[in-house]
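Just dropping this structure here.
Excluded from the complex is one protein chain; the other protein chains are retained at their positions.
Just so it is clear, A and B label the chains in written order, and each chain counts residues from 1 on its own.
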Amino acid sequence: MAKAKKYRLAQIVERFGGKIEGNAQTPVSQVGTLESAGAQHISFLAHSKYRSQLASTGAGAVIIASADRGLTRLPRIVCDDPYLYFAKVSQLFNPPPKSRPGVHRSAVVERGTRVPASASIGAGAYIGRGVKLGKDVTIGPGCHLGDGVELGAASRLDAHVTIYAGCRLGQRALVHAGAVIGADGFGLALEEGHWSKIPQIGGVLIGDDVEIGANTCIDRGALDDTVVEDGVKLDNLIQVGHNVHIGAHTAIAGCTGIAGSTRIGRHCMIGGAASIVGHLDIADRVVILAAAVVTKSIRKAGTYSGHPAEDSRNWAQHMASLRHVHSLRDRLRGVEQKLTTRENKA
Amino acid sequence: MAKAKKYRLAQIVERFGGKIEGNAQTPVSQVGTLESAGAQHISFLAHSKYRSQLASTGAGAVIIASADRGLTRLPRIVCDDPYLYFAKVSQLFNPPPKSRPGVHRSAVVERGTRVPASASIGAGAYIGRGVKLGKDVTIGPGCHLGDGVELGAASRLDAHVTIYAGCRLGQRALVHAGAVIGADGFGLALEEGHWSKIPQIGGVLIGDDVEIGANTCIDRGALDDTVVEDGVKLDNLIQVGHNVHIGAHTAIAGCTGIAGSTRIGRHCMIGGAASIVGHLDIADRVVILAAAVVTKSIRKAGTYSGHPAEDSRNWAQHMASLRHVHSLRDRLRGVEQKLTTRENKA
Partner (left out) sequence: MAKAKKYRLAQIVERFGGKIEGNAQTPVSQVGTLESAGAQHISFLAHSKYRSQLASTGAGAVIIASADRGLTRLPRIVCDDPYLYFAKVSQLFNPPPKSRPGVHRSAVVERGTRVPASASIGAGAYIGRGVKLGKDVTIGPGCHLGDGVELGAASRLDAHVTIYAGCRLGQRALVHAGAVIGADGFGLALEEGHWSKIPQIGGVLIGDDVEIGANTCIDRGALDDTVVEDGVKLDNLIQVGHNVHIGAHTAIAGCTGIAGSTRIGRHCMIGGAASIVGHLDIADRVVILAAAVVTKSIRKAGTYSGHPAEDSRNWAQHMASLRHVHSLRDRLRGVEQKLTTRENKA
């Protein structure tokens, strides 16, 4: 995308550590995959299963783990965690786009909202009353910020993001297009077969360094706030119900749904399309695999999967055992026949 | 959110019934959870499992069931259904926000559409030709209403709602941000390995008192209309396929998908992330639990779950029986060995 600056391997190692093997003056200006990299790219080997791609890569240099250093003669940076190292090099080459400060002439900013000089407000954006914007925020075209919204410094909202009245996001938020923060939670009481709406008067409180994917929804609380702590990363098309609490540095992949009032711990990793029912408690450092259906609280760290979710080794074993039921039936029938035959003989 | 008016317990009971125990003049101005309520709040105990929270609550008063009335000395309203009672009290304290009538200068209203004086049209909204708007409608910033759309009185669309041409919504509709009503259904015919599009010429017909969640999609019909009857409540990120028919007062939780031409009865409750395949018939008063995969019609009221969905007690039993297969194998092996040993002896 943006044209990247050129760096020599020596300059990279100076910033991020690691050890160079081969020509330390090799210049690179962008990251690339082993498959498609050219001489100006630095690539990386994250798993030795990709070693055949390494053999044929056109990359000018590679980032590689110590154990794999002998697999190539290319100029290379040897380090402990090539994937993380690559992430940092890519961040160096691809800094977030700078927005030009200013309020687009077609944007609407209501009274009582002060826009910092450093802020960028895109075409057709709508900013309600009493909104508090930090320095260097970027609000994309067509975004909607309701009255009293707070958005911390250096946050960026892409196009068509909706933030309902009173919701608060911390610093360095990154929200992708179409995300909706603070719509009413799904709160209803039955009255003689009709649904009576429970006003959703809580808000949404989002910490620092949170990323929110495209078309993801985070509902406002029924009474107290829905809370997303610092460093949480949410992928696309995720539903976060009212009064959910997501602990710091938890990452959740796309299409996952979390029903109301569930508490998710810190440092969890939740696979795509998982379903977590309401009012549960998920411990810290829990890993939930893709498409798991979590119907009970999870009290200790570990890896869970299945429908209903359980320890993932058990689930795998149970599903494998399904394949044996048929033969068990046949064998049992055999045993029964033998016994019957003997009885008849006796 | 909005500052709430103050009411005495006596005034509340006058409106909604129930019986006061303790000081009937206790003033309250907002609802709150047992955990976070202060003296100005009235809280509620919906399940006796929260009784420990009741013991330590800072609430000024509580709504409580007759059976639990002895659990607190706080001023209290004793009633049959504390959750419903709380809903009504919350509605009293938190009426829906009033929108200021008028058309924002940046909104676009095409010719042939009359905007009632009581209507509020937000910034950047687009209203096509021949649109019929009832009294007191609120159309949020950035909404899109195609030609010939009908929207009943007192309906409210939040930001960025899209309603395609010709779709009709009844009175008191509440549609949250990013919802899309009337996009083409997924209609395709195969022609020598290529897909040929079937024009989607039906519409969407939505009754009164329907709530539609953020980023939820309701497709227009292929030929006849997709129908959502009165009082239906849809949560966020739900997909309603073309020609689906959802019966009155059915509630559907988030991330659920309903494939084309399926008929869902009245007064159903469908849990989050359920999948219902196409061309099925679901009876009235069916409860479908979270993440169920419904592959067959459901002919009678009851509770269903699982993948594929069945009576939820059966599903639970079947999944539990999975855990026994392993030990059955071991026991069967033991039986077989015994028999073999005897045969060898014989």
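Here is the rule we use: a residue touches a chain if its C-beta (ideal position, glycine included) is under 8 Å from a C-beta of that chain, and two chains touch if they have at least 3 such contacts.
None of these values were measured; they are calculated from a predicted model.
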| item | value |
| --- | --- |
| Touching the absent chain when the full complex is considered, from B:6, B:19, B:299 or B:324 | B:324 |
| Hidden-chain contact residue, picked from the options A:94, A:297 or A:341 | A:94 |
| Per the touch definition above, residue among A:84, A:103 or A:153 touching the missing chain | A:84 |
| Selected residue (touches chain absent from view) among B:25, B:66 or B:295 | B:295 |
| Contact footprint on subunit B, counting only the chain that is left out | 106, 108, 124, 126, 142, 144, 146, 160, 162, 164-166, 178, 180, 183-184, 186-191, 193-199, 201, 203, 215, 217, 219, 223-224, 237, 239, 241, 255, 257, 259, 275, 277, 293, 295, 307-308, 317-319, 321-322, 324-325, 328, 331-332, 335, 338-339 |
| Interface with the undisplayed chain - residues on subunit A | 1, 30-33, 35-36, 81, 83-84, 86-88, 90-91, 93-94, 96, 104, 106, 122-124, 140-142, 158-160, 174, 176-178, 211, 213-215, 231, 233, 235-237, 249, 251, 253-255, 267, 271-273, 290-291, 306-307, 319, 322-323, 325-326, 328-329, 332, 335-336, 339 |
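Just so we're on the same page, only the chains that are shown with their structure count from here on.
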| item | value |
| --- | --- |
| Centre-of-Cα separation between subunit B and subunit A, whole angstrom | 26 |
